[in-house]
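Have a look at the structure that comes next, please.
A single protein chain has been omitted; all remaining protein chains appear in their positions.
Letters are used for the chains, namely A, B, C, D, E, F, G, H, I, J and K, taken in the order the chains are written, and counting of residues starts over at 1 for each.
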Amino acid sequence: ERADGWIPLEPEKRQAINTDLQATVVELIELFHDAKQSHWNLRGPLYFPLHENLQEYAETYLKYSDLLAERQLQIGQPADGRTETVVNTANLPKFPGGFLSDRQVLDIMTERIYTVAKRVRARIESTGKNGDEVTSNKLQDLSYELDKQVWQFRVHMQ
Amino acid sequence: ERADGWIPLEPEKRQAINTDLQATVVELIELFHDAKQSHWNLRGPLYFPLHENLQEYAETYLKYSDLLAERQLQIGQPADGRTETVVNTANLPKFPGGFLSDRQVLDIMTERIYTVAKRVRARIESTGKNGDEVTSNKLQDLSYELDKQVWQFRVHMQ
Amino acid sequence: ERADGWIPLEPEKRQAINTDLQATVVELIELFHDAKQSHWNLRGPLYFPLHENLQEYAETYLKYSDLLAERQLQIGQPADGRTETVVNTANLPKFPGGFLSDRQVLDIMTERIYTVAKRVRARIESTGKNGDEVTSNKLQDLSYELDKQVWQFRVHMQ
Amino acid sequence: ERADGWIPLEPEKRQAINTDLQATVVELIELFHDAKQSHWNLRGPLYFPLHENLQEYAETYLKYSDLLAERQLQIGQPADGRTETVVNTANLPKFPGGFLSDRQVLDIMTERIYTVAKRVRARIESTGKNGDEVTSNKLQDLSYELDKQVWQFRVHMQ
Amino acid sequence: ERADGWIPLEPEKRQAINTDLQATVVELIELFHDAKQSHWNLRGPLYFPLHENLQEYAETYLKYSDLLAERQLQIGQPADGRTETVVNTANLPKFPGGFLSDRQVLDIMTERIYTVAKRVRARIESTGKNGDEVTSNKLQDLSYELDKQVWQFRVHMQ
Amino acid sequence: ERADGWIPLEPEKRQAINTDLQATVVELIELFHDAKQSHWNLRGPLYFPLHENLQEYAETYLKYSDLLAERQLQIGQPADGRTETVVNTANLPKFPGGFLSDRQVLDIMTERIYTVAKRVRARIESTGKNGDEVTSNKLQDLSYELDKQVWQFRVHMQ
Amino acid sequence: ERADGWIPLEPEKRQAINTDLQATVVELIELFHDAKQSHWNLRGPLYFPLHENLQEYAETYLKYSDLLAERQLQIGQPADGRTETVVNTANLPKFPGGFLSDRQVLDIMTERIYTVAKRVRARIESTGKNGDEVTSNKLQDLSYELDKQVWQFRVHMQ
Amino acid sequence: ERADGWIPLEPEKRQAINTDLQATVVELIELFHDAKQSHWNLRGPLYFPLHENLQEYAETYLKYSDLLAERQLQIGQPADGRTETVVNTANLPKFPGGFLSDRQVLDIMTERIYTVAKRVRARIESTGKNGDEVTSNKLQDLSYELDKQVWQFRVHMQ
Amino acid sequence: ERADGWIPLEPEKRQAINTDLQATVVELIELFHDAKQSHWNLRGPLYFPLHENLQEYAETYLKYSDLLAERQLQIGQPADGRTETVVNTANLPKFPGGFLSDRQVLDIMTERIYTVAKRVRARIESTGKNGDEVTSNKLQDLSYELDKQVWQFRVHMQ
Amino acid sequence: ERADGWIPLEPEKRQAINTDLQATVVELIELFHDAKQSHWNLRGPLYFPLHENLQEYAETYLKYSDLLAERQLQIGQPADGRTETVVNTANLPKFPGGFLSDRQVLDIMTERIYTVAKRVRARIESTGKNGDEVTSNKLQDLSYELDKQVWQFRVHMQ
Amino acid sequence: ERADGWIPLEPEKRQAINTDLQATVVELIELFHDAKQSHWNLRGPLYFPLHENLQEYAETYLKYSDLLAERQLQIGQPADGRTETVVNTANLPKFPGGFLSDRQVLDIMTERIYTVAKRVRARIESTGKNGDEVTSNKLQDLSYELDKQVWQFRVHMQ
Partner (left out) sequence: ERADGWIPLEPEKRQAINTDLQATVVELIELFHDAKQSHWNLRGPLYFPLHENLQEYAETYLKYSDLLAERQLQIGQPADGRTETVVNTANLPKFPGGFLSDRQVLDIMTERIYTVAKRVRARIESTGKNGDEVTSNKLQDLSYELDKQVWQFRVHMQ
């Protein structure tokens, strides 16, 4: 179609950039549900501040998953945030069911956010190298947020 | 534990009510991702109004999934909103990947919201019969919202 | 049409529920104009507080007429809020023209709101019996508002 | 009564001005219900934007009907916005009942707003000639709004 | 000075327009203090609604006195809102000191606002005839407000 | 008095409904002061989150005590929220004076909210059976809030 | 405990200041319930403005009771706002039950607020003399509010 | 087309009114860019207040250019706000490039706004004479704003 | 009258306190009009910041004149803020008419605010000595504002 | 001048960076007027959503033109956003006059935004290479917005 | 200079008052940085509530340091809030570097705020004795805030 010509990103760059974006979208959706799962099933003396901050973290994941999925569309690719895709490709350990103590939540969530934060750092570099500074720039904003969350949870245990 | 005694809902009612709540939470999470998937991959002349209203619908699903999952906790049960649980128990056809025309979105989403709306209607009755008017009341508020969405999408095709 | 199948309320319930909804919509529109007519033509020492509260009551009538008319559409029926339909079916005495003293307004409006409040109470029961708890629930919210207005006007004369 | 002397508009001007105001109030109330009727019973691919803008138009009619009815009171005349008066004096064709396609709504509403817009233009002139620039000024503000609505609906069909 | 040439209103019109503006500014300042005097010294069963509405009227007087004084500056004339000028030129009876019953306030204020409202009506005409539609337009907006206040106070006594 | 006839709830239902409302109003006022007493005299590492959430709980009690007391007036009965009435009829153990550790507050408040939550559940049923769905509906909204508070405090000790 | 040394107010001053604070907190809580009791059970032509202003007065009492109770904690003393303490120590006549005419409310509430306003004036002096200007300063702010309320109610009867 | 009949302004008036509207739209767009150009390139001790007020003036020009361009559409004419049209028809001296001292900005901008203000005054009269009071009314509102700006800049040099 | 007994301030203190309050109210009203007069007739390079800050100062004068006049009522005295009273008792030099340069405004206004600031300082002491700490406290708040204004204007000339 | 030394960007970088900034400012101003021209003259069934979103796009262009023009000033260069400069240097085809169908607007605007989006991508790279990461970073933010607009318009035609 | 005469506070009082103000400003700036240092380097299970409340405390210090420094200017003295002055004159132990456990933060900060709170209490008295009730009044407001902070931190350890 004629409209297919109207994609500002150079065609040869699209596939590599899309791979990084798609992976990040899926991981953020998984983290969103991890945070909500913790927000709900949490128990222990740290209930109130963790319940409240997990909700704020969850909202951060949603905001960036939308922003990056729409970047996929901008570069002419469909985004895939279907639940089955998330389960199959988020590449994180299965999240435990049932009640969770505050220590457990701190432990599990720090580990998982840390894992995604590491991957996003790598994608900042690869998207830059693959020639899309715009995507890299958005990942840098996300990276600051993820690193902040890891810090705020990590210090509970130090 | 002593704390386990502090659950206002009568013990014999908890299981049945929890079954209805858990099913609704999972279906709302699935609808949330269906709506976002449509919000992103949509194409055609109805793009702007559908893109905007699908986002609003998605926010309605999130709001009620939180409200009902927290009702599960109130009655002493953990909520399960993990992505794998959603995939395994939402009991809706697999959502299509890739781009979607506006007609397709209207068709698929109307069908899926309608399916959940029907189930929620049945749960209003069963939670009432099972003796938890409080849960039934929240499902009634949700039901109005789902029926409104079905109407607003259905009339596009009439 | 295919779209006609997408109505979550069971077909056999629709007619009875619609009858109650349509009657309430029409009466609320009549009350809206009664309240505005009083808001404008009022005279006497109670002018300021009555002028202000009649406006607030009027806004309550509009809010619920929209909410209930849209419930009609949800259950597959057109709403009829045309002026002629209101005149023919609201089933309230003709409202007096010209200036009105504050005592007259209190008297007439209390009577009229009371009449509608009684009818709405009956419809809470009938819609419940006719198997639409969702509509019944919305009428309960409206009923609280109408009963509050009757109280606030009635006590001026006690 | 002594208070009857306190009406700033000259006595000989009141009747003519009131005639124009009363007619406009009644027509705006009729347009309000026409717009709500369309807002509810609308069907077709233009549902979302029309549903939303009809609500905004309806709010414009209410705002000016209040402002002009209160101008009637300022010049010592009662306002008559009773439903029966609207039916008898709005002088517009009966509005159709039942569902309405988006094309029908555009057609019918453009015609009706246009009719009122023409009448309001004539009243700007007559109220000016009859010596009440204040009323004429308010009608000019309303006229801009009505002409804008006619434009926004008309261009859908051009 | 060179800057004196930059006054958009034609030189021959300035004096007449300024006379009307200056008179209105002064009368609005007097009304402002009359309303505050009443707001403070009021007694009687209508205390709360009158206390509150007198404050709102007072704010209306201030808003228009600023708007019209700044119109004087626009047409190259200084504005004179000094207290002594107000006392000497507002041309309204001396306002009574001490406590005031609610009936007294209604009586006195209705009379005074009515007097200014009549004068403003005359100035709408004279500024129009003297060729400054812009000033006339602002006086029309003020006139609606004053006529509304007269109505709202007058009906307390009808 | 004539005005006494204007009470929409059927006369034979009023006494039973009023008994449930009056009891709930009094218990909510007692809980309000329990929560404020805890908000003030609290000590221990959980001070900040408990201090903050106790204030929010207290505001919830006030909101519903007003809403239910006004329901008493709507059905023609005076409300009794006098301090002595609260002391004599709230039917909860005397609240301890002096400083309170965070564990003590969690323990005492969970117990007391749980007790009221159980009673409110029973009144949802009795008001329903006694034929006032409107009151029952408001109690259901309150019940969700109380059950949520019990959950949020209970999990601190699990 | 070591923490007990961290109280900025000099030890010898604490008892006297606390006595004044505790008495004021208790009286404000009593006034709060008096105002709510009047807000609910009020009847007569002054219903709307009194109903509204009694709510605002009630909120003022709550605001200062919190502020002063927290001053008690600052100076190392527990606050006692338990319902029984209020009943036993507020030292005001028992508030009447049942419906209240607007004249009764004005009469009773003016008397009670006046009584507390007098006591607070005395405590401004005693806390100043007892060397806590900070507490005295907060009581001065409260005193202005109470004196204003007495004025606004008193003038209804003058 | 049928839709072409739906233009409330009488056909014989449209051309003259459109000429005045089109000229004003183009001049306001030119003034907008003049004000931004000054906002950016300004130097000198008056930088902060001029930078800030030039931005506010610029926003006023945009607001009225939209309002008047949409009036063109209302009367059935296309608006022409293309950059080339502005350059060719705004009929103002070429704006200087490069840095500008505060005195230069005051001088140049006062002159330009004054020129447009004079033209708008003439169009108030011509649109009135040509029988469109609605357009004339909007130009009066704009005229007040322009005259105010001329005043505020002019006095810097007096 | 019986209501006259309900004045919390001791009778023997009222006259002296009222004298200070009345004088301050009148001076603040005079300053208000001085500030507006300057806000309007100002010329020179400091126009924008002075025009804007004079308006803010004027609003401060109005706020405190209301607050202190209502203190007069609280202590049982009528307030006198009539224009003639202001002219006769504000005890400040006559304010100059006509245009004012920025230097003139700074000079004149600094002098006048300084004069009132000095008087208010003296009244803080006298009201304290005369036994009304509540009034003294409000004058202290005002004093900070006046001293701040004197500072902000004074430094323009240093 | 001494002040000329205070420019943080290294002198040898300024010219190249300024060239990119100036070109972008001019193109954004052209796009702004293109979007407004479309917002006004649009016709067809997509009128409402396009009219609304074109206004939002236009506001985005203005925001970034200000931000980038002020970057020019930061690096010591004047910005040139004069209308004639825009006409001469925006380097986009002349925009068509007269009415525009919704298809035409989608077509033309997609093409033009796409053209600018491509150029901005190139300038992200050149400004980065020319050693001004700060400017490059702002262009990256703009680039995301432009690519999003191209996507949202392009999909209407797919 | 002439302007030096315009200082409302009597000359003989200025030095003593300034000494108290200067000392308080410097201590508040030190506390501000202590709170931020703690806000950042905090570790341990109380991280979230302490991190959040330390930020709020820090904002309180900034607010009062500005308010009191500007009081210095009002009384004709320069304020000295330079970092070196803070280091040399705040007269508090050196704050520890590196990470801090939540217990350490509670301990250190309680001690430091307590020290300043004691000093401010003394200055309330000295500024009162030295004849500046206005400054004393502002210190009283600050004192309440500091005493509240000491309480809220102290109780964590009780």
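Here is the rule we go by: a contact is a pair of C-beta atoms (placed from the backbone, for glycine too) under 8 Å apart; a residue touches a chain by one contact, two chains touch by 3 or more.
Quick caveat, the model's predicted, so the values are computed rather than measured.
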Residue in contact with the excluded chain [from K:E52, K:D66, K:E111 or K:D141]: K:D66
On chain A, residues whose C-beta touches the chain left out of the figure: 110-111, 114, 117-118, 121, 124-125, 128, 136-137, 140-141, 143-144, 146-148, 150-151, 154-155, 157-158
Residue ranges of chain I at the interface with the undisplayed chain: 45-46, 49-50, 52-53, 152, 155-156, 158
Contact set of chain K toward the excluded chain (per top definition): 29-30, 33, 36-37, 40-41, 66, 69-70, 72-73, 78-87, 90, 94-95, 97-99
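Note that in this section only the chains that are shown with their structure count from here on.
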Intersection of the contact lists for chain G and chain J: none
Separation of chain G from chain D in steps, with touching chains one step apart: 2
Same-interface partner of B-J, chosen from the options B-D, E-H or D-E, over half of the pairs matching: B-D
Distance from chain I to chain F - Cα centre to Cα centre, in angstrom: 49
CA centroid of chain C to CA centroid of chain E, Å: 42
Residues of chain G engaged with two or more neighbouring chains: 45, 49, 70, 73, 99, 137, 155, 158
Listing of all chain pairs that touch each other, if any do: A-B, A-F, A-J, A-K, B-C, B-D, B-F, B-J, C-D, C-E, C-F, C-G, D-E, D-H, D-J, E-G, E-H, E-I, F-G, F-K, G-I, G-K, H-I, H-J, I-K
